[in-house]
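Sharing a structure, written as structure tokens. Questions coming.
The complex is shown incomplete by one protein chain, all other protein chains being positioned as in the whole.
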Amino acid sequence: MQAGFAFMEAGAVRSKNTVNILIKNLLDMLIGGIAYWLIGFPLAFGSEGNFFLSYSYWANYQLPSEKYGHWFFDFVHAATASTLVSGSMAERCNFYAYLLYSFLITGFIYPVASHWAWHPKGWLKVTAFKDYAGGCVVHMLGGMCALVGAALMGPRIGRFHKKTGEAHDIRGHSVPLAALGGFILLFGFLAFNAGFRGHISHPGDGEVISRAIVNALLGACGGGVGALVIHRAGTFGPTHAWSFLMTLNGALAGLVGVCAGSDVFPSWAALVVGVGAGFTFLCLHFLLLKLKVDDPLDAFPVHFGGGFFGIVAVAFFMEDGIIFNPSRNSALRLLGLNPAANSALVKWFPGLTNFTRPDIDIPWIAIDAPRLRKWVKASPDVDTSRVLGWNLAGAAAISGWSATLCLILFGILKKFGILRVDKEMEI
Amino acid sequence: MQAGFAFMEAGAVRSKNTVNILIKNLLDMLIGGIAYWLIGFPLAFGSEGNFFLSYSYWANYQLPSEKYGHWFFDFVHAATASTLVSGSMAERCNFYAYLLYSFLITGFIYPVASHWAWHPKGWLKVTAFKDYAGGCVVHMLGGMCALVGAALMGPRIGRFHKKTGEAHDIRGHSVPLAALGGFILLFGFLAFNAGFRGHISHPGDGEVISRAIVNALLGACGGGVGALVIHRAGTFGPTHAWSFLMTLNGALAGLVGVCAGSDVFPSWAALVVGVGAGFTFLCLHFLLLKLKVDDPLDAFPVHFGGGFFGIVAVAFFMEDGIIFNPSRNSALRLLGLNPAANSALVKWFPGLTNFTRPDIDIPWIAIDAPRLRKWVKASPDVDTSRVLGWNLAGAAAISGWSATLCLILFGILKKFGILRVDKEMEI
Partner (left out) sequence: MQAGFAFMEAGAVRSKNTVNILIKNLLDMLIGGIAYWLIGFPLAFGSEGNFFLSYSYWANYQLPSEKYGHWFFDFVHAATASTLVSGSMAERCNFYAYLLYSFLITGFIYPVASHWAWHPKGWLKVTAFKDYAGGCVVHMLGGMCALVGAALMGPRIGRFHKKTGEAHDIRGHSVPLAALGGFILLFGFLAFNAGFRGHISHPGDGEVISRAIVNALLGACGGGVGALVIHRAGTFGPTHAWSFLMTLNGALAGLVGVCAGSDVFPSWAALVVGVGAGFTFLCLHFLLLKLKVDDPLDAFPVHFGGGFFGIVAVAFFMEDGIIFNPSRNSALRLLGLNPAANSALVKWFPGLTNFTRPDIDIPWIAIDAPRLRKWVKASPDVDTSRVLGWNLAGAAAISGWSATLCLILFGILKKFGILRVDKEMEI
């Protein structure tokens, strides 16, 4: 994954910044590894903890052998979230600022959010919140950090005309390099989706993984072809080209979009969600242009946009989802979000969790197609509007969390003038 | 795999066409995914069907969970077959023509052929036809489509001298890019060969896979070194260089060559078959030059040539193959091909299959070294000349099928003038 981001970014920046961006991506992995080992994993998946974070296994101390697989796999997510940011801040970020935020995102911001969603005691985990492969936890979080970084940093010199504000393309120096990165990412994502199981030897795992991979592929198809056609159709202003980068980013957005439910989507839904994610990406892409936020790699539109569309869509398109059962999941309930709001109060205090509302507990680890189907059948009262409510709540909480912390972090760095490189250096 | 083809082609074309070829390879995967989901897999591996094609699981409707792995894996083949064509038509193919043929090859031409060879009811499957990893079904088919496309399209402007007809090299703009693609392909192929099992947890699978990988590697060694030496020796005219591209393409041809029997070749035979495939590649490469067909990526020589050599060789070099038992597999039988012809009549009507000649049924799925050996011992009457006969018949049928359909497809496109880009655009 890291390699994919590295080359996509390397190709998308100007020639003189190639080495700079490569070393940043390499260090994302190296610094991130240390951060995750020291505090990240303990905060996210320590054996002792509460609804907000956990606190054991510092520096892998007393980490049992069987958890190393989980450690490595989740580290890849953490590094992914952090690397997204280097894209949006490319070509103008100070090196020390970069080292600091890379450490904090991998070691603190991401781990706490992943604790909420995936640790057995996390406050989102014990609800109907459904995010199979990190559409919200990894991609929305990373995308939000990228947005805050890009916005506070300001656009690259020359990106927008000083007076008219017109956007001016700063071409990357090598499309093949960017393409290489994109291809690596596409394939990395397929593995990413598959790997979310964390184990491949339990009976039934193979089927869930295969399904997740096929869904991821169809999501990419929908996102890529969708974005290409929508863009070419001139939806967002006249265009005369079949755009390679739009296709590639659309495919990535589609992949991100199906992350939240790649284990439970029917195939056609994955395609539909991909198209939706591709469209969301285009909307946010042109919104950023309007707002004059310069995100060279489109990290925010692709990852936040795709992730957000997916986390909403999963409630509609999962098995027994809202579109399959519109009466039970009535509009009233949807809008009122009452079940979610009610349960939120109860769940916030972990002691009450297991006794009061065991019916709404969907353990993330245990979700697999056959069990899910049985469980859905066995509890006729469950309604996927709860998934929608909790997913919206989770998306808001995680976006808020990452936005707040990044605002503080990048704000302080900006105040002290070490966020951005000198003008002379940049040009 | 797609990434491999993408970069090999990107490096081999002129600089200005790089982005064009990259978007085509990306779309091969994205369009192909939709085509394969919609009609490809149903035509190839639907639960209901006859000897020619099947017809269920449209758009994955009612596809059981356990088939998703098969779906994804076979999709990779379909996309490979289709991508080969983009190589041979590089730098001059119309974008809409490209979208259409990409859809049809992945969604129709390849699936029907793969139904013949690998669906339990396919007319080739119920015979002695032996193609373990798609040497015929994937590579000969793709190579043939590539040839028809390149021939109907005509050479690139400037490729052959207008009057003398002399070939003039159009150099690719970046050997490292091409090499990157080639390396990715080489490794992809190893996995490709291994993956043909489709499952890795049955007892004995590990051994067959390991053997297939070692055979694929030795095939590449034979093909690469063989092509390098034969080319350097001046067999096809004077040459003064150790040619990197010849070595790389030779290695690829060698890999393609061992596909048909990588599970049953002894190691030395894989090497021999690799050399043969490399030599076949060189012959076809220079034949195309004579015929003034412009195949920029050598898709036809590498894939059709290598595949054809392999599909013939497997009858000779498999365990109990013709060379090990020349008397029983007598020359008379070989030439007369009687057993094959006889069985063809019987087999063509699927109802009779299981009752009349169960002895010649080699289920592709069930082939693994120990079972094969036992089976060979248990039925002393089996003769591998049948494999030869059926493989020749299969190769002819699949080549004919793909050539006919591509002739119709590209013929129509050419007639309507949308096969090739304008002269101005090309130069």
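Order of writing sets the labels: A and B. Residues in every chain begin at 1.
Note that a contact is a pair of C-beta atoms (placed from the backbone, for glycine too) under 8 Å apart; a residue touches a chain by one contact, two chains touch by 3 or more.
Treat the numbers as computed from the prediction; the structure is a model and nothing was measured.
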Open item on the list: Of the residues B:58, B:73, B:95 or B:183, I need the one that contacts the missing chain.
Closed with: B:183
Task: Residue, one of B:39, B:251 or B:405, that touches the chain absent here - done: B:251
Open item on the list: Using the document's contact rule, name the residues of chain A that touch the chain not shown here.
Closed with: 2-3, 6-7, 10, 18-19, 22-23, 26-27, 29-31, 33-34, 37, 59-60, 63, 65-66, 68-69, 71-72, 75, 95, 174, 177, 180, 199, 201
Open item on the list: Which parts of chain B face the unshown chain closely enough to count as touching?
Closed with: 175-176, 179-180, 182-184, 186-187, 201, 206-211, 213-214, 217-218, 220-221, 224-225, 228, 242, 244, 247-248, 251, 266-268, 271, 369-370
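Just so we're on the same page, only the chains that are shown with their structure count from here on.
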Open item on the list: I'd like the Å distance between the centres of chain A and chain B, where a centre is the mean of that chain's Cα atoms.
Closed with: 38
